[in-house]
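Only a single protein chain was left out; the remaining protein chains are all shown in position.
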Amino acid sequence: MSEFLINSWGWPPFYAHACAAFVAVVLILHVIAVGAMFFIWLERKVAGRIQDRLGPTRVGGKFGWLQTLADGIKLIAKEDLMPADADGMLFRVAPYIAFCASFSSFIALPFATGWVGLDINVAVFFVVAILGLEVFGVILAGYASASKWSLFGAMREAAQVVSYEVPLGLCIVIPVTIAGTMDLTKISNLQAGWFTNWYIFHDPFTFLTSFVFFSCALASVNRAPFDLAEAESELVAGFHTEYSGLRWSFFFMAEYGSMFLVSALGVILFLGGWNGPIPLGQFVFGAHAAELSGLAFFLVNLLGLANFMFKVVLGVTLMIWIRWTLPRLRIDQVITTCWKYFTPIAAVMFIGVISWQLLGLPSGGDLLPLHVDGRPRLSGDVREQHLKGAVLPQGSADRHSAARRALEGNLVRVGGGH
Amino acid sequence: MSTVEKTQIVEFDVRTDEMLVNMGPQHPSTHGVLRLVLRTDGEIVSEVTPHLGYLHRCAEKIGENLTPRQWSPYTDRMDYLAGMSMNLGWSLCVEKLMNLHVTEKARHLRVIIAEMQRIASHLVGMGVYGLDLGSFSPFLYAFREREKILDLFEEVCGARLTYSYLTVGGATADFPPGWLEKCESFLEQFLPVIDEYHALLTTNAIFIKRCAGIGVISREMAISYGCTGPVLRGSGVDMDLRRDGEEWYTNMYDGYAFEVIVEKDGHYPNDHTYPAVPPEAILGDSWHRFYVRMLEVRQAVDLVHQAIDCYRKAEGSCGDPVKITEKLPKGEAYLETEAPRGQMGFYVVSDGSAIPWRVKARSSCFCNLSVTSDLCRNTLIADIPAIIGSLDIVMGEIDR
Partner (left out) sequence: MGGQDLITQLKDHFGDQIRDVNLEAIDPWIEVIPEGLIGICTFLRDDPQFGFDFLSCLSGVDYFQPDPKKAAKVDWEPHLELVYHLWSIANKTSLVLKVILPRWKDGVVDELPEVPSVAGIWRTADWHEREIYDLFGIRFSGHPDLRRILCPEDWVGYPLRKDYEMPVEYHGIRCR
């Protein structure tokens, strides 16, 4: 966008970049805020249905669509309370840290090809690192509240999140090694084609890894059965015991933001990102979104966005479903699960996937014939070339087809008959 | 030389302080207004001191100023989750003092009501235990079924929680027409629901991990602490007042076929129809207490069926409540009954007037709770709700 402003309208680069950043921020913030609102509503509705209740029914007409908004207004109207012994500054700052950490990760999260706040080539790393900062907000909240329950909650959160970053990181590294890039857009685009191209179906190891990833993601965003930091039957409300009103709602939003984020991360890393199970766009327009432009690009991307959102919501729904079904684990069991089960399993999966690649065993993508733009996993500079060709939306056809020829010439095995 | 080494050790070791934490009286999982003072070192609890009395309503003192029938509503408010059982215990105790036998019809009516109350009470105990372990949904599933029982009770006596229905001499009213059919259809649809509870909690891996082997009460400990009801039977003590109690009480269950729910040689009675005991569970732990409660629900369903048949055959009235100002004979009587939470005893001393000289309620939860400080030593904080919840306490009964 900034390039467009500079080139077509002749804006000075600074203003162009600032304007583009502003638009991106507003867009992302709205996506997140509306997303969080939607997920809170979804949680209440799904929980209600699971528990034989109706859930919200009244606010906003049918289905209680606006329930979250009504809750928000209530929260804003609430008295601003702070314990007398609390450390005022830290107490006030903590929710914003958690909130910012959760939301700034969205900067690097792509929603479809090219539809991303900031397209950086280490997006995976960035998202995980920033998401990990959320724990600082929680620890500060627990420490500054001057309540023993809050302190317990904060310590639990610290122990748990720090532990779970290890298996979570291992699980994330696996698709990264397959793709050979940390760019989320590229990772997603590499999974284009039939659903067998999704990394979850790449080989048996990735299939298992995706489940480990999901469990670790649950733990790292403090969702049941790992919601120890706010275990209401043990710690009253854990780290946010002393929070109320708007400040509490920031923690709440941060939680739902993080849920959205890890779900999106899982979708991109394992479930093909914005690529549907059937490569519709490629059938209609004969090429992947990355190679299209204009209206066709827009339409395909819109379909991709819908795909992406659908999968993310599915992931979040799964989290909600689990929360309302399972009892909570104990802290020692949570840490044991992490170090004795998830970490070794993830490590074994990692070695397994690397060996699979090394041995050149067939991957899931080879099962179905459609083989749009050189999908088979390759190695070395061939892949480099291929990536260069695949990610440039307006990349020249010549260069691309040259790259593809180069690929096909070097193919160890051909996935299909075309 | 050795001293230097020691100081180094001290320096490298993380020094931690013990912390006193107040759990309750306002805490989500202390089942009311119980206050536990925990001495904790990190997550490990080294000492638990229960403090009671936040719901003390002087029921015994009030009992010295009211006639037995007037005091009956106060018994409701003791174990407010099993008001009918409290009414029954008190009525039977006063009847024992007056040597008053109720009619055959009233006897079966009381069994129906008492066992239905047991189902309702255990449903709460089960649901709330799920809640204590962080699983919210079983609570609402349990309340859904309990609500149907409360509806039935409401039809019988007009109240949903504090019934004052069973009273000295019988019951205040007979069942309304068609009630028995409703009760039967409830039981019919309720039976398959029990399997859902087993699927959701009893056999859930996390649930088993959280409560198997936690809070083990040995047989001797249970007896010495005066634990009763599912807590005692969960420890493998074969005692149920409905079978073993005083004749004045067991006469009520005369002619009923039931087996006491207690583990014998590693098996519960008729346990082939239930999920197996997991290998992690130790006799006397929280899981067994929960399981005994679940099996008692099934047993109560059978008993209600039997009682309905007997009630239909019985002739005559459903009892004749004594006058409110009926004079009591001089003397004293003590009777324990098998309430859902354990043995509920009432002691009444009379000087010959209509108002008892002294009334005492022996609370089952009071004794069951007294085991906590022993049980919760050197556990984790998360185990405390798991243990307290498995004792299934009601503070109204403890504080009276």
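Going by the order they are written in, the chains are A and B; count residues from 1 in each one.
Here, contacts are C-beta pairs under 8 Å (C-beta built on N, C-alpha and C of every residue); 3 or more make two chains touch, one makes a residue touch a chain.
Nothing here was measured: the structure is a model prediction, and the numbers come from that model.
Peer 1: If you put the missing chain back into the full complex, which of the shown chains would it touch?
Peer 2: Answer for the hidden chain's contacts among shown chains: B.
Peer 1: Write down which of B:I44, B:M239 or B:I282 is the residue touching the left-out chain.
Peer 2: In the complete complex, the chain left out is touched by residue B:M239.
Peer 1: Which is it among B:V231, B:A281 or B:A333 that touches the chain not included here?
Peer 2: The missing chain is touched by B:A333.
Peer 1: Which listed residue, B:K61, B:H267 or B:R377, touches the chain dropped from view?
Peer 2: Missing-chain contact among the listed residues: B:K61.
Peer 1: Residue-wise, where is subunit B in contact with the chain that is not depicted?
Peer 2: Within subunit B, the residues touching the omitted chain are 52-53, 56, 58, 60-61, 96-97, 99, 221, 223-226, 237, 239, 244, 246, 331-334, 336, 343, 345, 347, 349, 351, 357-358, 360, 362, 366-367, 370, 399-400.
The rule we apply is simple: only the chains that are shown with their structure count from here on.
Peer 1: Report the inter-centroid distance (CA atoms only) between subunit A and subunit B in whole Å.
Peer 2: Centre separation, subunit A to subunit B: 47 Å.
Peer 1: Provide the residue numbers of subunit B that touch subunit A in the complex, in ascending order.
Peer 2: Interface residues on the subunit B side: 19, 21, 27-29, 42-43, 130-137, 140-141, 144, 200-201, 204, 206-207, 209-210, 380-385.
Peer 1: What part of subunit A is in contact with subunit B in the complex they form?
Peer 2: 47, 50-53, 148-149, 152, 155-156, 224-225, 227-228, 231-236, 324-333
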